[in-house]
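There's a structure below that I have some questions on.
One protein chain omitted, others in place.
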Amino acid sequence: MSSGMIFGLTGLAIFTIGLFGALVMVEPLRRVLALKLCSVGGGFMLVVAAWRAPPEVADPVPHALVITGIVVMISATAVALALIRRLHTLEHDSDD
Amino acid sequence: MTDLPRIDWPTLVVFMPLMGAMLAFVCPRQAAGLGLVAVLSTAAAVAALVLEVLAQGAVVTRLGNWGAPLGIDLRADGLSTLLLAMTAGVGIFVSLGALDSYAPMRADARTRRYFWPLWLLLLTGLNGAFLSTDIFNLYVMLEVIALAAVGLTVLSGRREAVRAGLEYMYASILGALLFLMGVGFVYLELGRLDFAGLIAAEPAPALTAAVALMIAGLLLKSALFPLHFWLPGAHANATAPASALLSGLVVKVSLYIFLRLTQYMPLPDELLVTLMGALGAAAILWGGIQALRAERLKLLVAWSTVVQIGLIFVAFARAGQLGLVESWKAAALLILAHAVAKAAMFLAAGRIKDEVGHDRIRDLDRSHIRPTLAQFTFALSAISLIGLPPSLGFAGKWMLMEGAMAAGYWHWIAVTMIGTLLSVAYFSRVLAGFLRFDRLRTPVGEHQGWALADAAPLILALSALGLGLAAAPILAFMEIGYPFGTTP
Partner (left out) sequence: MADPLLIFDALLGVALIALAIAVLVVRDRFAMIVLFIIFGLMTALAWVRLSAPDVALAEAAIGTGLAGALMLKTLHHIRAAPAAPVPVSVGVVFANMGFCAMVFVGLAIAFMATSLEAPGLAPQVAQNIDASGVAHPVTAVLLNFRAYDTLMEVVVLLAAIIAVWMIERGIEQAPARHLGEIYRGFARLALPAIVVIGTYLLWVGAYAPGGAFQGGAALAAVGLLLLLSGLYRPQPAHRPIARLGFVLGIAVFASVALLVASGGRLPFEYPPAHAKTLILLIEGVVTISIAVTLAALFHGREPEAIPVSETRA
C-alpha cells in the first residue's frame, strides 16, 4: 500500500460514483455535480500517475494537464448552469 | 532546413478561424463579413495544405520544436487533410447559407452576432482535432467543439432548443470525461500521450481499460445506438445552419478519433468489433423506424443521422478484426459522404421550413408555396444518403459490401440492404409530399426565385452526387502517410 495506490482507488471510486449520478440523477444541479465528480476522479488518476514515492519528485506534466482540465471543467460547468437558469426562466414564464 | 522559411499551414489552419472568432466577437456589427473572410481564408490554407500533402506526403509540425512526447506535434496525413478539406468545403457553403438564414428579416441581430464567433470557434476545434496527435490535446479540442456546438444548438433561444441543448451538454461532458479518464490510464501505463507512444505500446491491462473508456466516451459523443438519445432533439431543434454543422461536421470528429484510435490501439477482442457492428445495425433499424414515424421534417433528417452513424459503424465492423486495417477506408468514405449530403439536406430542410412556414411532413403537400429548388436539393441529397449511384454514399456502401462479401460476412450485407430499403421508405414520405399537387384546390404559388440560400445547399448536394465519381482519387489521397510514423 502506498499513498498513490490509496488515492488511485479513491479516484476511481469517485469517478464511478459520478458516473452513476450522471446516469441516474434527474435534478439538473445534481447532474452537473455528478459530472464534476467524474472530472475530479479523472484528475485523481492523472495526479496519481504523476506521483512517485518520496523522496522522488512528482512528474510535472500530468499536473499541468489537470490544471488544464480544471479550467476546462469550470467552463463547461458555467455553460451547463447558464442553460439550467435559462431553461428554468423559460419554463417558469410559461407557467404564469 | 536551410531553405526559405516554410509557411506552416497546419498551424495556420487552426489559428485562422481562431483569429476570425476573436475579431467577430470583438466587432459584433461586422461579424458576418469578418466571419466569412475567416472561413474563406481558412479554406485557402487548407487548400495549400492539400497541395503540400500531395507533393510531399504527411506534413508534421513540431510545435515549440520540442517534439512529441514532451511537446505536441500537429500531423496532416491523407485522412486528416481529407477531413479538413471536407470541413472547409461544407463550412463555406453552410456559411453562405447562414448569411441568408440569419439575414436581418429572418433573425434578430443577436442571433446573427453570436452565430459567427461560435461557428469559428467550432471550426478551430474541428481543425485542431483533425491535426492533433496527442490524446490530451484531443480532449481539450473535444471540449472546444462541445461548448461551441452547444452554443449553436441553443442559438434560437426557444424552450425545446434549450432543453435539447442541456441534454446534449450533459452527454457531451460525460463523453469527454470518459475520454479523459482513458487518458489518465494511458499516462499511468505509458508515461506519454502521443500517438507514436500508443503504437509502440505493449498490451497491458491499463491500456485495455483506457481503450474501453475512450471508446465509450467517443460512442456517446458520436451517438451510436443506444447512446443516441441526445441527438435527435438537439439536431432537430437547432436553426438550420447550426443543424447542418452539428450533423454534418461535429459528429464526425468523434468518429474520426475513433478511427484513429483503433488504428493505433488494436481492439482487444473480435467480439468487440462485432458488438460495435451489432449496435450499428440496431441504430439502422431503430433510427429507420423512428424516421418513418417522425412528424416533422427536421426530426426525420436528424433520425437519418442516427441511421447513417450506425451504417458507418457497420462499415467499420464489416470484415472483423482482420479487416480493420482496410475497413477504416470504407468508414471514412461514408463519413465524407454523410457530411456533405447531410449538410445539404439540413440546409434544404431549413429553406423549406422558412418558405412554407412549418415543417410538418403531413401538411407539406398542402402548402401554397412550393420551394422547388430546396425540394430538388433535398431529393438530390437523399440520393446520396440512400446510396444510389453515382453518389459518394453509393461508393461508400459499395466498399462496405465488397469488404463484407470478401470476408463472407453476409449478415452485414443484409443489414445494409435493410437500411437502404428503410431509407428509401422514409425519404419517399417526404418526396411524395413534394410531388403531390392534388391536395390543393387553390393555385400553387411560385418559389421566390434563386436565393443565395438555395445555391449553397444545391452545390453541396450536387457535390455529394459528383464526388462519387472521384471516389478512387479520394481513396488514394486518404492513404497518404498511412500507416502512422512512415513519413516520407
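We call the chains A and B, going by the order they appear; numbering starts again at 1 in every chain.
In the analysis below, contacts are C-beta pairs under 8 Å (C-beta built on N, C-alpha and C of every residue); 3 or more make two chains touch, one makes a residue touch a chain.
Note that the structure is predicted; figures quoted are calculated from it, not measured.
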| item | value |
| --- | --- |
| For the chain not depicted, the shown chains it touches | A, B |
| Candidates B:Ala43, B:Ala58, B:Leu96 or B:Val144 - the one touching the absent chain | B:Val144 |
| Sole contact to the chain not displayed, among B:Ala47, B:Ala206 or B:Leu462 | B:Ala206 |
| Those residues of chain B which, in the complete complex, touch the missing chain | 5, 8, 11, 15, 18-19, 21-22, 25-26, 61-66, 69-72, 110, 114, 117-118, 121, 124-125, 128, 134, 136-137, 140-141, 143-144, 147-148, 150-151, 154-155, 157, 162, 181, 185, 187-192, 204-206, 208-209, 212-213 |
| Residues from chain A at the interface with the omitted partner, ascending | 1-10, 12-21, 23-30, 32-34, 36-37, 39-40, 43-44, 47-54, 57-68, 70-79, 81-86, 88-89, 92 |
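Keep this in mind: only the chains that are shown with their structure count from here on.
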| item | value |
| --- | --- |
| Interfacial residue positions of chain B with respect to chain A in the complex | 136, 139-140, 143, 146-147, 150-151, 154, 157, 159, 162-163, 165-166, 169-170, 173-174, 176-178, 180-181, 183-185, 187-188, 191 |
| Residue numbers on chain A that touch chain B, as the complex places them | 15, 18-19, 22, 28, 31, 35, 38-39, 41-42, 45-46, 48-49, 59, 61-62, 65, 68-69, 72, 75-76, 79-80, 83-84, 86-87, 90-91, 94 |
